[in-house]
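If you scroll down you'll find the structure; I have some questions about it.
Just one protein chain is left out here, and the rest sit where they should.
For subunit A:
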Amino acid sequence: MSYAYLFKYIIIGDTGVGKSCLLLQFTDKRFQPVHDLTIGVEFGARMITIDGKQIKLQIWDTAGQESFRSITRSYYRGAAGALLVYDITRRDTFNHLTSWLEDARQHASSNMAIMLIGNKSDLEARRDVKREEGEAFAREHGLIFMETSAKTASNVEEAFINTAKEIYQKIQDGVFDINNEANGIKIGPQHSPTSGLPASSPGGNQGGGCC
């Protein structure tokens, strides 16, 4: 399927906050009450439309446990957007946001769009982190903020799409150098001035070298 742009996303945050469930809800439009534990990284993709343009989102879902931090770090590079997720029913996941943000700032492109997500908004009765606290943290660190529920699909589409909109806006503003893949943005095959490959291998011609 052809697309105008391909944006690379990374989903980060503590273990068990619902990263994989958000991805599943976004890509498959379904909720799995108990999702398999993510070891290392998992991958998902979906096409969205912004400003009439087809944009492919390529999303890397990472493992939350501390041991996997060093592996997760290698995925920051080359990501245009990040979803930093915490669980509104577990304060410790909110407390760890600083540490996640430090990692992101250190290893990702400085232009990376970061969306702060307070997940599990359906569990209002068990809320441990106030919405205002999330908003305050986002404001303080220059992030976009949303509360979502992977279970009810509330704000899930918006979270991914709003992030894409911000990236798209940054492209429009000329903040991103779209020819530098390290920014996590690829131009679709038909849009690429150097493309000579079929649509099935998006942007593949630009790589060439590896490792």
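By definition in this document, a residue touches a chain if its C-beta (ideal position, glycine included) is under 8 Å from a C-beta of that chain, and two chains touch if they have at least 3 such contacts; residues count from 1.
Just so we're on the same page, contacts and distances are computed from a predicted model.
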{"item": "Protein that the absent chain corresponds to, by UniProt name, given \"Rab-GAP TBC domain-containing protein\", \"TBC1 domain family, member 12b\", \"Eukaryotic translation initiation factor 3 subunit K\" or \"tRNA-splicing endonuclease subunit Sen34\"", "value": "\"Rab-GAP TBC domain-containing protein\""}
{"item": "Subunit A residues touching the omitted chain (full complex)", "value": "1, 15-16, 27-28, 32, 34-37, 39-41, 43-47, 60, 63, 65-71, 74, 181, 201, 204, 207-211"}
